[in-house]
Structures are given as structure tokens and as C-alpha cells.
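Rest of the complex left out; these chains stay put.
Per-chain numbering from 1; labels A and B assigned in written order.
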Amino acid sequence: MIKAGIIGATGYAGAELARLLLQREDVEIVWYGSRSYVGEDFASIYRNTSHAVNEPCKDDDMAKLAEIADVIFTATPQGFCASQVTEDILSKTKIIDLSADFRIKDVDIYEKWYKIKHATPQFIGEAVYGLPEINREKIKGARLIANPGCYPTCSFLSTYPLVKEGIIDPNTIIIDAKSGTSGAGRSAKVSSLFCEVNESMKAYGVAGHRHTPEIEEQLSYAAGKPVTISFTPHLVPMNRGILVTAYASLVKDVTTEEVKAIYDKYYQNEYFVRVLEPGLPPETRWVEGSNFADVSFKLDPRTKRVVMMGAIDNMVKGAAGQAMQNMNLLFGLPENTGLKQVPVFP
Amino acid sequence: MIKAGIIGATGYAGAELARLLLQREDVEIVWYGSRSYVGEDFASIYRNTSHAVNEPCKDDDMAKLAEIADVIFTATPQGFCASQVTEDILSKTKIIDLSADFRIKDVDIYEKWYKIKHATPQFIGEAVYGLPEINREKIKGARLIANPGCYPTCSFLSTYPLVKEGIIDPNTIIIDAKSGTSGAGRSAKVSSLFCEVNESMKAYGVAGHRHTPEIEEQLSYAAGKPVTISFTPHLVPMNRGILVTAYASLVKDVTTEEVKAIYDKYYQNEYFVRVLEPGLPPETRWVEGSNFADVSFKLDPRTKRVVMMGAIDNMVKGAAGQAMQNMNLLFGLPENTGLKQVPVFP
């Protein structure tokens, strides 16, 4: 029985993690950490878990939790995990951090984009970027996992094979991403009210969103050289789902079959990545509630560009599901344990 | 391994059944029946099942299916199952019919409300109304299960204890029900288009909806006398969920504690029925994607009425989940096998 603790369990990502872990018989949640709801029943806040959880929320004391947990998930605001992690904690337990604290190797870039001082840069080096599709082996032996962001997961999986194989010029990549509103979190803000989001769409963080350097770093590794991209997220009136539409200039003459073969090369053995038939666009509804990433592409001979597309559930493959996928790797379990859900439709 | 066949697999209810059955390791789906998509890959129609299903749709030949299936689910239009079922089929397999064909014992009432001639009234008698919370033992031994309607399931579970205990006058019951749009099915109709449903709400079938006699029959059994009710369904701009708000006149002076105790008496051992704290209204979001029914009530001393409330996912407890619950009973399995999903939120 894996003993798992969640710090930040009352945010949307933390609660989704609870939902997924609760369905496993080999995991016990020993800690529902919260800042706002300490002492209140978790199931009174997330009533979907009623009859499944009968525990009050605890505080966010990671050191104390480390004494009892085999793994700690931190689904917390930027800076929290970095401020709490210690060698002592890491010697006792595994940490899977759903925040951005350990995703970016260059601390200056982190501090510049996040406008925050990194409290424990000494742990950045050992942290492993928890995208199993590229870092599977490293993850298995890690103590500290930097669970990828929702946009980066979808952006990277959609574009990675063509960057890696040198089919496209990575510096021409433009990523236009669209997210459901759960990505904005559960804090009470006018801009997240139903009537403000419903029946509308907008871009935000244009040319300045903090997921940009995370995507760039990972694509740079793939390209073997520094990559700079354009990234624009948008808010969509739906609860869940991220859709990525990415554009890049082709640097080679390729056929649809050849490009399809490249995607297959990277993903045909990946349980969670479904490569669609060429030209068939992914739709967020087909991955909702699951850990799948659907990817596809379309060549455009008129412009000598390729359109790369991807869809994930931002709460699952974009957060909690991927975290559990990493947990499975950390504990030597089949990677899809507890993650075989067929997407919910409609 | 239970071999299950689905006739009508490409409707919303049939596809939901497929989704739930696919997640079980003790069930094999041997037949995806369809009228419109014979020969097409099921996973090309319901792309959420991609990588989980690799089968073409078959026709709706129940006799042929009966040769290979341990259980047949019919998620088909009214009249179909009745027109196909034979003694031979029933001797070879179990049938769980998600249509209304065998729900109503009085064939005249069926024919009057459904405006259809019942093809095989000889089987009505043996059919068991598949609401496990009241008919558990009968279900176990049945050959033919009449899986309850979505509205009746939610309406009945919300009101049953107070009718059974004689707390309310059953002939004063008024049920105002609200359903997500998946209840309207997947047929291409202008009235079900996104722009026609979104940002609107309406009643339909006022004083004439076909679920009325089904609710009345079951409440009559509970009351021990004929019951006539008012029932009004409404269409809500959401995918899933049924909410029932039911009103009735109290015939006894009762306290909130007493009424709560009555609900608990009937439901405290029911895995799928969650009785909320008195006065806390059920919300469809807290049951979405699950087989739970949340029920609650509020006494109104000013009017000497009680407001009884319930919420279910119309696709799960209102259709496919309940069908699988019945299947579990038929095969001697724990009733919640494959149905322990924590509701998906948000």
C-alpha cells in the first residue's frame, strides 16, 4: 500500500489527484493538505468525494507529512514547494511537485518569468522533468519530480517528433493554445465567474505567459539547440481540456505518410499518446477525464508549413493524471495503473 | 469472463455502457450493435474509445447475438426489444432492456402513453423492474430486466421513503425534473443543436411525458394504492445530469430529524444512494460520471409540504450504470463492481 499525501488538495488539481488516487486499491491518501480549509471535512468541500473520503483537511506541513508518506504531491502555488523541500524530506519520501518550481533548469529564467526568488536552487539539478514519454528512465530513480505544466505537456507532445527529427525549423514554431477554465484555479475572482467566462473567448498572457520558457527548454533539448517560440494561451468556456494548434515551417520536403511515420515512431508504444489519422483534428471531448493525449498534424504545401495539433484533459494528463503516471514509475508499477479510464463522453 | 452484447451501441446510452464495460477486466463486449453505422469502426464514431475498441459495428440481430452473449443490453428505441425478444433468446441469455418496453405491467397503459402496439405482452409478466434499491432479490433471478428510465430513477429514489412510510399524501406529489441534453439522444434534430439548447431552458412534454406512468406505477406499489402525480421534465443546457425537485403535502407532523431517519432507514446500506444533510440541496455536478444518487429534503412548515430533491447522472444511474448494476446482480457479483468511480468534477 502506497501512502500518499497531497499538499494543496483543495485546489482543482489537488482534488483531481484525490479523485484518481481514491479509485486505487493500492494507494492510501494519508493527508489532505489545505491552506484555506484546515479542519473542514474534505468531502464537504468536494462533495463528489462524499462516501469515499471521511477525513478533515490538514495543514501544509511537508516535514510532518514526510514522516508518514511514501510520496508527497504538491499541488500548490509557485514557490511553495521550493520553500519547503529539504534534504531531510527528500531522504524520507518522494516528491512530485505539480507547480513550476523545479521544471526549469536555469534558475535565472525561472526567477525572471515567475517574478519570484527560488528558495532552494540546490535541488533544481536533481529534479527530473516528469514527462514520462521522454524521461521515463530518469523518472524511475528520481526523488523529486517536476510535474510538467498543462500547456507544456500538450504543446510538447504535439511538436516533439518533428523537432527531434529536424523536419521543422523550431524557431518558427507558433503555439496557439486553448484551455478550459479549470486551469484558472478555484480562487474567487471576478474574471473567473460564470457570467464572465461563459459565451466568450479571449487570449491572455500574450507574449508573456510563464509556460513559454518551459516549452522552450524542452524543445531545445529535442532540437539540440536553443529554441524560441511564440506561445499564446486562450480561455475557453468549458471546464476541462487543452487544445494546441501549433504552426511551423517545414525544412524538408516530406509527405503526409512520412510525417505520420515519424509520429508513430515516437508514440506507437506510448499507451497515453494516440496519433490520429493525418488531417483528423483532435477534439478535447475525446480525451476528457482520461490521461490520453491525442495528436495529429496537417501539411500545408501552399505555405510550406505543418499544423501540429494536440488535445489533453488539462486536469489529467495536464496535471493529476501525469502526476500519478509518474508515481507509478517511481514505485515500479505498470505506468497506466489506475489510468486506464476511457474518456467520458458526452 | 462475461460476454456482453450491446444492441444500440451507437446511441449515447449504449456508448456509455460500452465505456463502463470496457473498464472491466471480467467483461468482454462481443457485439457493438447499430442501425446506422453497421460496418464502421465503433471507435471512429465514439473516438473516446480509440485504442480501447478495435471492432466494427454489427447489426441488431438479437437472435444471433443470443448465441454468443451471456447478457444482451438493448439501448434501443421503444418497441424494438419487445419486437425481438423470444423464448428462445431468453432461454439462452439474459436481457437488460434500457428502453421502456417492459417497465410497465399494464400493457394498456404502455400502449396508450407510448402510442405503440406491444409486440410481446407475454413477457411483461416475468420482466423485473431493474431498480436494485427496491427489487434486488427479484433481479438476481430474472431473465429479462426492464432497466428504469432516467427520470423515474431519480424521481422514485427521491420520494420513495416518504411515500412508503406514509408521511406524505402521494396524490399531492408534483415532480419538477430537469435534465441535461444527452437525454435527448444523438439524433440530428434542429431542437438539439448547440445554438438552440445553449443559453436557454424550457419545459417539454408537460402533463404528458411518457415517464409519468412509470413513476406512478412504482409509487403505487410503495403507497399500496393508486397514485397519480404531476410530472414536468425540463431541458437544461448541460451534457449530463438529472435534478428532481418534488413537492408533496405532509400528512403527519414530522421533524427534520424524523424525516432524515426515514431516508436513512431505506438508504443507509445502499452504496449508490447518498442521503445529504437535511436542507443541503443535491447538485448534479457532484454525481457526474458516477452511479450515485444524491437525495435530500427540506420541510416547509409554512405550507405543510416537504420538498424532496435528488440528483443523478442520467447516463449512469439513469441508464448505463444502473444497467451494469443489474448485470452485477444477475451474475452474482458485488453490486458495485466497476461502478466505484468517484464523480468527475469540475
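Simple rule for what comes next: a contact is a pair of C-beta atoms (placed from the backbone, for glycine too) under 8 Å apart; a residue touches a chain by one contact, two chains touch by 3 or more.
These numbers were taken from a predicted model, which means no experiment stands behind them.
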| item | value |
| --- | --- |
| Identical protein chains in the complete assembly, only 2 of which are shown | 4 |
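Here is the rule we go by: only the chains that are shown with their structure count from here on.
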| item | value |
| --- | --- |
| For chain A paired with chain B, centre-to-centre distance based on mean C-alpha positions, whole Å | 36 |
| Touching residues (chain side chain B, partner chain A) in the complex | 12, 15, 19, 22-23, 46-52, 182, 199, 239-240, 271, 274, 283, 285-290, 292, 294, 340-346 |
